[in-house]
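The structure under discussion appears below in the form of structure tokens.
Removed: one protein chain of the complex. Kept in place: all other protein chains.
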Amino acid sequence: MNAATVFGLLATALVGVGLYGFIVNPQPLRKILAFNVIGSGVFLLFGAIARRGAALGLGGDPVPQALLITGIVVAFSATALAVTVLLRLFDETGSTTLSSGVAPSASEPDPAKARE
Amino acid sequence: MSTLVDLFSYVAIGAGAIFFLAGTVGLLRFPDTLTRLHALTKADNLGLGLVVLGLLPHVAGVLPALKLIAIWLLVLLSGADASQLIARAARRGEPRSRPGP
Amino acid sequence: MAEFLLGAAGFVLAMVALGLVRILRGPGDADRMMAAQLLGSGGIAALLLGGAAIGDDTVVDVSLTLALLAAFASIAFVQFAPPSSPGAPDDEERT
Partner (left out) sequence: MIEVFHLVPALLIGALAVYTTVARDTFAATVGFIAYGLMLTVAWVQLHGVDVALTESAIGGGLTGLLLVRASAKLRATEAAARAERPRASTRLAAAILAAAVSAGLAIAVLALPDPAPTLAPEVLANMGPTGVGNPITAVLMAFRATDTLLEAIVLLLALVGVWSLAPDRVWGGRPGPRYNADPDGILAFIARVLPPIGIIVGIYIFWVGADDPGGKFQGATIVAAMWLLVLMAGLTDAPPISRRLLRAGLVAGPVAFIAIGFAGVATAGAFLAYPDGWSKPLILVVEFALMPSLALTLGLIMAGAPERAEAASPREAAP
């Protein structure tokens, strides 16, 4: 079992765990977390494949590694946008529920919004 | 000479590892948040310092050595600050959302 | 030497893992917040040891970044904690 196989198999487990969390967790922030777990599983799988491509003194294939850097930054920006949308939903409705037909929860809207 | 240097590294890194062990024992055994925080920030920062000390003879050049020392100082700085901040938050009770002014 | 360094890295990580089990159980948020701090020092030590073992100097830069940002999650945590008690010298809309 070399590192590429260990982390490749770990990556497949992470995708599964993240997928499960994405489906069963009702809280949208938890869904964002779960989506990031799936994403990091995909990245790790990619990283394992890059590691297998080690050649000529390089520790890994530089092309997938470069794409990984791009991927991590883009995943971050998508996460930040999703979190901002979620916070805005909470500010507007006082709730984060995604199900239709459920009245907004009893919790107060964020008092920060009351100021002008 | 190099055996002596290696021996120094073994001793320093080994001692560092023992401090990490002590920190974990503290985390597992201490009864409340503040004492656990104490165990964590004191023992682990010392452990890291010893690890850095043990690695110093093995780096090539001045810049990597300075970086190693800078890492330890940064961890000391942020560890001390973060533990103070966490301890205050713990004493104030459970944090809630804090709206801006 | 490399074997010893890798062993020490594995040992430190195992200690970190044990500690994580305890603090992630809580009960308070402050306990859990320590996880980031624990991984700060422990993870940096493991990275330095592992990097030295495989002879890759550039790993030091990764540790440097981690060390610099080690306090970030904790700072975010306290900044969103409730304001300190009225007697505390908190900000008074200074101008």
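Letters are used for the chains, namely A, B and C, taken in the order the chains are written, and counting of residues starts over at 1 for each.
What we mean here is this: a residue touches a chain if its C-beta (ideal position, glycine included) is under 8 Å from a C-beta of that chain, and two chains touch if they have at least 3 such contacts.
Note that this is a predicted model, so its numbers are computed, not measured.
Across the entire complex, contacts from the unshown chain go to A, B, C.
By the touch definition given at the top, chain B reaches the unshown chain through residues 70, 74, 77-78, 81, 84-85, 95-101. Seen across the whole complex, the unshown chain contacts chain A at 1, 3-21, 23-27, 29-30, 33-34, 36-37, 40, 44-45, 47-56, 58-63, 65-70, 72-74, 76-81, 83-88, 90, 94-97, 99, 102, 105-108, 110, 112, 116. Although one chain is not shown, part of chain C still touches it, namely residues 3, 6-7, 9-10, 13-14, 16-17, 20, 24, 26, 29, 32-33, 35-36, 39-40, 43, 46-47, 50-51, 53, 56, 58-59, 61-62, 64-66, 68-73, 75-81, 84, 88-91, 94-95.
Here, only the chains that are shown with their structure count from here on.
Here C is the chain whose Cα centre lies closest to the centre of all protein Cα atoms.
Per-chain CA centroids place chain A at a distance of 21 Å from chain C. The centroid of the Cα atoms in chain B and the matching centroid in chain C are 8 Å apart. For the pair chain A and chain B, the distance between mean C-alpha positions equals 29 Å. The touching residues of chain B, when paired with chain C in their complex, are 6, 9-10, 13-14, 16-17, 20-21, 23-24, 27-28, 33, 36-37, 40-41, 44-45, 47-48, 51-52, 55, 58-60, 64, 67-68, 70-72, 74-75, 77-79, 81-83, 85-90, 92-98, 101. Chain C contributes residues 1, 4-5, 8, 11-12, 15-16, 18-19, 22-23, 28-31, 33-34, 37-38, 40-42, 44-45, 48-49, 52, 57, 60-61, 63-64, 67-68, 70-71, 74-75, 77-85, 93 to its touches with chain B in the complex.
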